[in-house]
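Heads up, one of the protein chains got dropped from this complex, but the rest are sitting where they should.
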């Protein structure tokens, strides 16, 4: 029996959905703490996230909802619990550091079970926080061989999400498929502007007046996955690309942390190549 | 019979509200186009705004909802229709002009039935748009006498809201009471900073790095009414107070238009001294 | 003899530039009201914009500066005067309307000498402001023929800049060359994201969380000209592409007006494909 849970439902839209769902909540004598719904008009597709309180067996509630919705809806009833994450980085510390401080603070709704890097310079930082740091060098390895080593290590951990906190290597389809819908990346541009390598150099060369960062789920199309969060800051002609990079780091880390918070709180639905964020 | 309406409900929170409401929607064979709910935890108070589609008599639906909720809820079923507004100004044209362009554009979900000013300099602008412009000078009049004249003119029009688009005179409690909850003001500061006269001079003297504007409902407490929308822009040491004023105008007009749009679309609940904006 | 002027200088960077320039100012007994400099490190190129006050012949000052800088610098001494602009539009009124209100207000540092459109729906709006409105239909005309007609009309006016306030046709290289460096466009996306047609549909399809607008000088590379100003607003999954379009209009008009203000105040240097904005 739990006191509180998040209920996530998505299905083809139809009349009476809210009625049917709220009827079950009513029968289970639940308080609706918060409730958000959305219908994608183009697709006639329904999304709902509720937080409910009462005394109930999550599995029972889930089953009742699924049945009431004629076995045609995705339903998840999620009691509150910290999720587990693995962080992958290359050599920059700002996004990782931001997560570490939130973690030690208790602000992050997750346990960081390991940090993996192809470089070793962040090892001492991570170990200061008593978190395992695995250096898996890519030297002299093919991309596939390198990822094989990473996947071998990942297999030792139980985790919900992989967070790429400035991991600067492109992942193969095989890796992406292995953790489908569970890899979150921070891209250092306001996507879809400046896809690919060196976005700050691209931004400098284009003479933009605003730069940004984008947190997204990773799919096989480079920098094309569903966007979770974005933000921007102003720049001007006095910024060379390194200044843009420095300024951009603050946006990157805040956007990644914000996106991760949304994901950890089960606020993000992925539908086709977009997100619904409650 | 209508095809579509907005349904606004607010009442003391209790279990089963969403169930009861959605049951009525279901019985009326309505599609829920959009639906937003909020519970003020502090007050245990419930707010809901739905857009529903079907074939129904608004009054019937309203009655059914009220009955289902035991006559203890505020329920409004509002078929789509342009509302009427009166705009009051003093001498600045930016906020007024922004509304005029949106009006002639068809973008404003309202008819501007009249513009009233204590000055006459904006007369020719307003009349270019074939809208009645009433100059009601305050010269040699007490505040009460002046407002009496305005109220006399207002009595000739049917309108839902009075929009103070930089009307620079303070309204008496009598005037405010006469149009309770129906007066929207744009204040040229990021309230509650810089209440009262000359906020840009105050901002300049304080050396702030950001200035803003606030759209709010007018109550008897000067600049203390429920806030509908706010926005800001950056300034710096190179701005004197007139530069701040000039820069601020763009924020003022956008914030006022945004707030008015929210109100005209029936998205704003006022509860105590705050708003719930869906 | 004038009392005040803007001095614009750009040239290859070298030691002593500020000294030489300020020496001339000193010899002319000028007060420096404001002064901004920038050196593009990559190109070793120097930019300066000063506002000076005193009693002087602009042409004399210009000559003295050119001579002091060994005939190797671009120098302009510009006494304060309203510039003339022609506005080109297609059918949307928001960006045009914003300029009209600023114009009638006296806030725009320019005279609008004419508005040209390939459509006629904005004629009545523009004529309310006593500004000539020329409808030059593109029906049954090649792009070249249509532009020929426009250029024929433009030849009747004296103007400094052409402002494309949502003119929705692509200009030919011939047209662009005829008014080189004098055409300002507002593009309805945060360039370089969503170049080309229907940026709001593109943005909707990509699922971005922020949309924007970009004011830039027009060159022959579509949407690739030097950027003057950009701004953004947040959107979310509830926005369909028309909602994004509506929301984007406020950004478009503000960004265009802001960019135009910068240009009219002679604050913008174009260097290669970028701008220096003082």
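Things to note:
To keep things simple, chains are lettered A, B and C as they appear, and every chain counts its residues starting from 1.
As a convention for this text, a contact is a pair of C-beta atoms (placed from the backbone, for glycine too) under 8 Å apart; a residue touches a chain by one contact, two chains touch by 3 or more.
Computed from a prediction, not measured in an experiment: that's the story for all the values here.
Interface note for the absent chain: among B:3, B:41 or B:67, the touching residue is B:41.
For the options B:68, B:105, B:153 or B:231, the residue in contact with the chain missing from this view is B:231. Residues of chain B in contact with the chain left out of this view: 38, 40-42, 190-194, 206-210, 212, 226-232, 236-238, 240, 273-277.
Residues of chain A that touch the chain left out of view are 34, 93-94, 97-98, 100-102, 104-105, 107, 125, 128-129, 238, 246, 249-250, 254, 257-258. The set of chain C residues touching the chain not shown comprises 15-19, 22-23, 25-26, 29-39, 234.
The rule we apply is simple: only the chains that are shown with their structure count from here on.
Relative orientation of chain A with respect to chain C corresponds to a rotation of 180°, obtained by superposing CA atoms and rounded to a multiple of 5.
Distance between chain A and chain C, defined via averaged C-alpha coordinates, is recorded as 41 Å. Residues of chain C found to touch two or more other chains are 238.
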